[in-house]
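Note that this complex is displayed minus one protein chain, with the remaining chains in position.
For reference, chains read A and B in written order, and residue numbers begin at 1 within each chain.
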Amino acid sequence: MKKLFGVTLGILTAMGGFVDIGDIVANSLTGARFGMSLAWAVVLGVVGIVLFAEMAGRVATLSTRGVFDLVRERLGARVALLNLGASFFITFLTLIAELGGVALALQLLSDVNYVLWIPLVAFLAWLVIWHVRFEPMETVFGLLGLVLLVMAVALWKLSPDWSGLWHQASQPAVTSGEGHPTYFYYAIALFGAAMTPYEVFFFSSGAVEEKWTKSDLVLNKANVYIGFPLGGLLSLMLMALATIVLLPRSIGVDHLSQVALPTTMALGKVGLAAMIIGFFATTFGAALETALSCGYTVSQYFGWQWGKMVRPREAARFHLVVLCSIIVAVLVGVTGIDPIKVTEYSIVLSAAALPLTYFPILVVANDREYMGDKVNGWLANLLGSVFLVLLVVVALATIPLMIVTRAGS
Amino acid sequence: MSVDVGRTVWAGLHLMDRQIVDCDGFLAGKVDDLELEVPDGHDALPVVVAILSGPGALAGQIGGRLGRFIASVQQRLHPESDPGPATIPFGVVKRVEEHVEVSVPRHALQSNRAEEWARDVVIDKIPGAGHAPE
Partner (left out) sequence: MRRIAASALCLLAALLAGCVKTVSPARTFDAYEHKAKNTAEAVLSSVETARLTARLASRGDTFGPFTSVSISEAEEGAGHAQTIFESVQPPDRHADRLRDELSRLCTRAGDVLSDLRITARRGELDRLAERARPLRHIARRLDAFIREHE
């Protein structure tokens, strides 16, 4: 019974924790612009993150080492440093976006400008990282993120033309008035939002933090195989609501407030309150995850003691990196840079850097020295290899598409 | 000669870039480079005498302009005038597996100085730095 409870809790946490500012923005934005015709990109991204997060979780559990530790060992100091540079930059960019997202959610509650909220939000995030144990931290924000399930009620209440939505999703076509480059640019944005590298750094380091052992591999599988797809479903709900309410009104998503409009229309104040709380919980949770990931990647590359499983003074450089990342993110955030724009750039650049993260994971997941008999099966390797080719294609296409479409405008 | 090459490759595969773990289970840096010595005698094999760890050693691995930059930063921040990379004598190495285990606590290692600096100068000044984890 207790085991079942643990598994359920893990699944729910993974589900609520899946969504972050990147998913919120990318899914509403594309729904309002392309309807459901880009749903395939979300599905593809979810399959990818499931595949590689499971590998990363398994690798971390068996080797008790973080992903970046192994990246360094496999790629050598030079190449891994390049990889670290790119991964850290993108994770840091995502941290700015998430802090901005929390601030925007608070602005919707208070009508106080988001720029003023950013330092306070950042301080709170640091305080949680400093004081709260790993597991409750994860669980609280993951579960709180589940209020976004209110969108399911909203969808049902709006009683849309389900078969029409399904038709759009299952037989995708480029919306009239949009070019193919723009369509694929946003496909990449959705893909990048679902597969953001920090999720893997965080998930695998979390397995080490929670001291997972071989017997927890079931938990790993349950979290990833059930929790992540359910999280992906939340993403698709955002897309569907935007398709039903925003698209026919020619409303394009430039602000967080617009994302909340469909649910408000369906459920009034209750729906609006749930959405804002959901925004807050998911982005705050993700701010913690990205800030920690900044510390994880750097510390694991250099071999420093990292993690919240030891006292802060016993992982001094790790906490120093986390602290500095948060401080610099605040300095960038208070320049008044638009968090939604930062989000768009961070997810697209994530897509460009995906092979750097996922290639070493695939290699180590096949290493018998670490994995023993728990190496990848043939199916995982086949899918993993197919995905890796896809990731390389996406990475190569991203920057040209970004320039051609002028970042999707 | 071919034996020497084989030996070096072996060290490269099994030691380079591995995690160093101290006797209390704390992570204590990476194997950034190795110090080899060829003993006197004709067909003697080079022997690993020390593990080099920390930015001074890493700079050499990275090379180029960035490597020189890291080295110069390390030299400037170091209390000694011409420090050279931090060394861990191979004598304290207890086991070489997926990680390299040493038989001393990490504060006894030269390469741990930066960690102590971060702890003493920044982290310890923040209230709650010593609070128990889990």
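Assume contacts are C-beta pairs under 8 Å (C-beta built on N, C-alpha and C of every residue); 3 or more make two chains touch, one makes a residue touch a chain.
Just so it is clear, the structure is predicted and the values come from calculations on it, not from any experiment.
Chemist: Quick one: say which of A:G268, A:G336 or A:G372 touches the chain that got left out.
Modeler: Reading the full complex, the residue touching the unseen chain is A:G268.
Chemist: Looking at A:H255, A:R311 or A:K374, which makes contact with the chain not pictured?
Modeler: Answering carefully, the residue with contact to the hidden chain is A:H255.
Chemist: In the complete complex, the non-displayed chain touches which residues of subunit A?
Modeler: These residues of subunit A touch the chain that is not shown: 78, 82, 85, 107-111, 177, 245, 249-252, 254-255, 257-258, 260-261, 264-265, 268-269, 272-273, 276, 341, 345, 349, 399, 402-403, 406-407, 409.
Everything that follows uses one rule, which is that only the chains that are shown with their structure count from here on.
Chemist: How many angstrom lie between the centres of subunit A and subunit B, each centre taken as the mean Cα position?
Modeler: Whole-Å distance between the two chain centres: 35.
Chemist: If we count contacts the way the header does, which residues on subunit A are in touch with subunit B in the complex?
Modeler: For subunit A paired with subunit B, touching residues are 63, 65, 69, 72-73, 76-78, 80-81, 130-131, 133-134, 301-306, 308-314, 316-317, 319-320, 323, 369-370.
Chemist: Spell out the residues on subunit B that touch subunit A in their complex, using ranges where they run on.
Modeler: Residue list for subunit B touching subunit A: 16-20, 26-30, 32, 53, 58, 61-63, 66, 98-99, 106, 114-116, 118-119, 122-124, 126, 128-134.
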